[in-house]
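Once you've had a glance at the structure underneath, I'll fire off some questions.
The complex appears here without one of its protein chains, the remainder shown in place.
Chain lettering (A, B and C) follows the sequence in which the chains are written, and residue indices restart at 1 in each chain.
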Amino acid sequence: MDYILSIVVLAGINMIAVLGLSIFTGFTGLFSFGHAAFVAVGAYTSAILTYYYSIPFPLALIAGAAAAGLVSLVIGIPTLRAKLRSDYFAIAILGFGEAFRVILENLEITNGARGLPGIDNFTTLPIVVVCLAGSVLIARNFLRSRWGAACIAIREDPIAAEMAGVRLFQTRLLSLAVSAVYCGLSGGLLAHFLSFIQPVMFTLLQSTQLLAAVIAGGMGSISGPLIASFVFIALPEALRVAQMWRLVAYGLLLVLIMVYRPQGLMGYSELSSFFRKKTGVQGGQKQ
Amino acid sequence: MTAAQSPLLSVEGLTKNFGGIRAVDSFSFGVGEGSITGIIGPNGAGKTTVFNLVTGIYRPTAGTMLFRGEEIGGDRPDSIVRKGIARTFQNIRLFNRRSCLENVLTPLLQREKCSFTGAMLGTPGARKMEKDLCDKALDLLSDMGLKKYASYQANTLPYGLQRKLEISRALATDPTLLLLDEPAAGMNPEETRSLANLIAEVREKFRVTILLIEHHMDLVMNICSPIIVMNFGTLLARGTPDEIRGNPKVVAAYLGKGKKENERAEG
Amino acid sequence: MFLQTLITGLSIGGIYALMAVGYSLVFSVLNFSNFAHGAVIMLGAYVGLALATKLSLGFGLVLAGSIAGAGIIAVLNERLAYSSLRRRKAPSLYLMISAMGCAVFLENLVYATIGSRFYAFPEFFGRQVINLGESSISLLDVGAFLFALTAILGLHLFINRTRTGIAIRAGVSDMTMCSLMGVDLDRLIAIVFLLAGGFAGVAGVFLGIKYLVYPTMGWVTNKAYIAAVIGGLGSLPGALVGGLLLGIVETFVSTYVSSVLRDVFSFSMLIAFLVWRPNGLLGQDTEEKV
Partner (left out) sequence: MNALRVEDLNVHYGTIHAVQGISFSVREGEIVSIVGSNGAGKSTIMWTLAGVVASSGGIVEILGSPIPSKPHEIVARGLALVPERRRLFSALSVQENLIMGAYRRKNDQKVIDEMERCFKLFPILRERLKQRSGTLSGGEQQMLAISRALMSSPKILLLDEPTLGLAPLLVETVMETILRIRDEGMTVLLVEQNATRALEISDRGYIIEAGRFLKSGPGPELALDPEIRKAYLGG
């Protein structure tokens, strides 16, 4: 029972990060190979606050999420302002993620590559459920606000978006920061669930897994990536598949999706229309 | 309503280089308030580049662009939109995978000031504003005869309606000047005629000034005055449709010259 | 000390350059960052290792076998993971994600089947060193450096002097027009991947001899990628200059500043170049026109 519970909690934590990346990738159309770094910022910030400074857990969680948002600006401002090609941006943020991990491995306060053990076990299933539900709700509200509409417009056509009055740089930066906050929250929950974190948990491979869930679930959908990330975590865990075979499958999946169904496994349109009905943007306009 | 009154947009010495190529070469023109001004010219004359310069997508190499007396050269596209210039594109650029309503709603939302936290938490105030804007978007769609397509995904519309939707989206930014880049491209003569009517209607109903690039001469000659002719990135002629049609320079730019004339040009 | 550092830097830089060539070749033609290149290098090293240990072949044959093996793998990789994307003119980002998928797939496949053990090549060069005043250099380092220089020079000549080479450059300039000259694009791209794979084979063998052979050894190519960006993605001289420069800078940073900061420094250079000089030191400026 405990085993199943822990799978569910882990899947829930992962879903929050995937949801964040989905806002950035699925809805704003920017790709990132570095979001694991923002999970790391949340994990380390909140863990250090509760571990060394005995800050209450909720405050530490919020601080972790906020710190991730702030750190995202460090990489976001120069790269997004420069309007890099989309693949260059994905690579720049990859470089940032890798550099950040190396820094974590060498700081004293993070206890270097050995990692931080003995973090208090605050994360429980109800907390994860509340956080996830809140995250979904806020994501929904965000996406139908003027900022969300701007993000989606940029994904569809950046030049047309600008001509609809969308501020390109500011909107992209906001989307990055929001996604980083989600990742930071996920990291804080993760640290206080596993009670042990170390830098190798936040590598390029983790970033790739997050991205794989978003792409597989379907670009421009909230529900798709959530389902995908649950399946990604829970299924192999339940079947007790060795980690490396899981990664073999992730790799293959990415290639197959790009070759056969770049709009995501569940298909772009069904999911987006499913989502649209839920948010009711068009409610009452049916003829 | 004559063009001469007060130029809404006045462009002086506009120049744009791409690498070694001069796409626009000290081009000057004005657009009178309330007019439907047409820009025509042979292939590669630099017409779309002018649109891209006026809307801030390109930065001019030299020249000034005054819109309602204010310099707009060097402004970002979104701030030019806020000042009141909207446009459509030669190859339609819609938010393809969004509904028609959302296409029009997006610029409406960008014009509103609203509280970020309010929107995130979904406060009643934020909800109400969304609802109001939805209604406004629907009104606009019904003005343009697109109401029954409100929930259709934009790229599923037939071509002619996509053009209409793109014009609707541009109108949703509340423009004073509307730039249309080949609105009749890909249309048959019948569709072109109804587009001409629509453009005239839009000008009346939304009180906008219109500047359009077009190759369908019937459309240009029927609804535009004045007409500006561009060739090799500069102004070749300017005048009423009849003046343009009778201008030998314009005819030569379009049809080319015969052997004798070419040889005369040599000497 | 200074001379020693410089020479070490050059030899590491030589290997970086060998690897960077593969990134640049593919980027120049298909305009995407082929992150599967690292996995091809790793597989090339395993092919070489198998030839050296199971068949006890000499250095020359090991190198040839590894070039052929990695070349074929690279061509297959293109056929299976990229060609259909390329034909339907998918955004370069999709190709890059597919490449990332290939890297994760191949690496973990090796990990799951061969295992995570570290293997060493037989000692082809012994531990011979050359003494230069106070500094000493290993023969392997000198060999790797000279080999890298020669191979890249050879490729440069091939690209500039042969009919196929000119066709590759024409393809870089304008793919559609290249096909209108009668060039079979599928064949041309297969040749490009064969070349990139061949270089991956050489790099894999040198990397394996200098360090060890293991599933994640391909990640070193992150550095090679940085080298390619510094030199200018798509430029062959750029790959050489970028590789050598990065090798030297890294060695100096780790010797005189801190070995910890070395990687942070390299990744910062990557970001800085992407933001401020995306065409690198020797890459050509792309036209502003959209």
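Here, a residue touches a chain if its C-beta (ideal position, glycine included) is under 8 Å from a C-beta of that chain, and two chains touch if they have at least 3 such contacts.
The shown structure was predicted, so the numbers you read here are calculated from the model rather than taken from an experiment.
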Touch partners of the unshown chain, restricted to the chains that are shown, please. B, C
Give the residue, chosen from C:C178, C:L245 or C:V275, that touches the chain omitted from the document. C:C178
Interface residues of chain C toward the undisplayed chain are 163, 166-167, 169-170, 172-174, 176-185, 284
Where chain B meets the chain that is not shown, the residues are 42-44, 158-159, 162, 182, 185-189, 215-218, 220-221, 232, 244-245, 250-251, 254-259, 261-263, 265-266
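Convention: only the chains that are shown with their structure count from here on.
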Report the inter-chain centroid distance for chain A and chain B in whole angstrom, where each centroid is the mean of the CA atoms. 40
Could you pull out which chain A residues touch chain B in their complex? 137-138, 141-142, 144-147, 149-150, 152-153, 156-157, 159-168, 220, 268-269, 272-273, 276, 281-282, 285-287
Once bound in the complex, which stretches of chain C touch chain A? 32-33, 80-81, 84-85, 90-98, 100-109, 111-112, 222, 225-226, 229, 260, 263-264, 267-268, 270-271, 274-276, 278
Chain C partner, complex, touching residues on chain A are 31, 33, 75, 78-79, 82, 84-92, 95-96, 98-99, 102-103, 106, 205, 208, 211-212, 215, 242, 244-245, 247-248, 250-255, 258-259, 262
